[in-house]
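Only one protein chain is missing; all other protein chains are in place.
Right, chain A next:
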Amino acid sequence: MHSYTANVRNEIEKLFVQRKILLLLVLTGIVPVLAGFLLGSLNNGTGISFIGSGGAAGLPLLMLDALTVLWLPPVLFLVVAEMFAGEKASRTMKNVLTRPIARSAVYASKVTAVAVLCLTLLGETWLISLLMEFVMGLGSGSSALGAVQSLGIYLAAFVPMVALALIAVFVVQWFGSSTGAFLLLLFIYLGAKLQPFFFPAASTWNIFDQTDWYRLWLATAPPINQLVILFMFILAHGIMSYAAGLYRFEKQSF
């Protein structure tokens, strides 16, 4: 257990000292600020309620929709590709593999670090969106979510995002360079996102199309059956991807 926690700390430290990760954090924070100013001025300038009362259900939810579709998946793919295939290519993976730590613990600690980054980006967006909503006076509308409910929605969004990260972890095990791994992940994601337009009947089986399951929690009385089924579906994908990725990681030569 000690070696696992030691490597979780190492992986998190490695992530957060990299300039590109700091830049991603800054960009993630800037978007809700800009969106808050833009929507606030549109609300005030035109008299039409784009957000808040009568408009979309608050800035945090609007930002979450954008985050989980456009921003977070590619960011997670990039980080996962760097963390596994990138470290294999730069031969720095052996720095940890030759320390007193089992490979399964190395794998688990890397996945944990990715989950921490995911949670950080979600938390950052939630907090800044909420502050912007308050500052710009967008949160007083009847449709705007309260702080507690929006936090719950963000935590619900964390579940499918981690499942996507685990699928990415599984895919990158076949790559010796982060660029190839990242590009393939982007293609898979793009294809999976476009799939419902061409084969709508199959979209219920498409994990990439279920990433907005947090929206089910928005209902006054959330549909429990549907929530449980979808949660198990996402969880199953996560578990299968984790196990398959671990198997491949343990068999690799570095």
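By our rule, contacts are C-beta pairs under 8 Å (C-beta built on N, C-alpha and C of every residue); 3 or more make two chains touch, one makes a residue touch a chain; residues count from 1.
Keep in mind that, in the parts below, contacts and distances are computed from a predicted model.
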Absent chain [UniProt protein name; select from "ABC-2 type transport system ATP-binding protein", "Xanthine dehydrogenase family protein subunit M", "Molybdopterin-dependent oxidoreductase" or "FAD:protein FMN transferase"]: "ABC-2 type transport system ATP-binding protein"
Selected residue (touches chain absent from view) among A:Gln18, A:Asn44, A:Thr179 or A:Gln226: A:Gln18
Of A:Asn95, A:Thr179, A:Thr204 or A:Gln226, the one touching the omitted chain in the full complex: A:Asn95
Touching the absent chain when the full complex is considered, from A:Thr46, A:Thr220 or A:Ser253: A:Ser253
Contact footprint on chain A, counting only the chain that is left out: 2-3, 6-7, 9-10, 13-14, 17-19, 90-92, 94-95, 97-103, 105, 251, 253-254
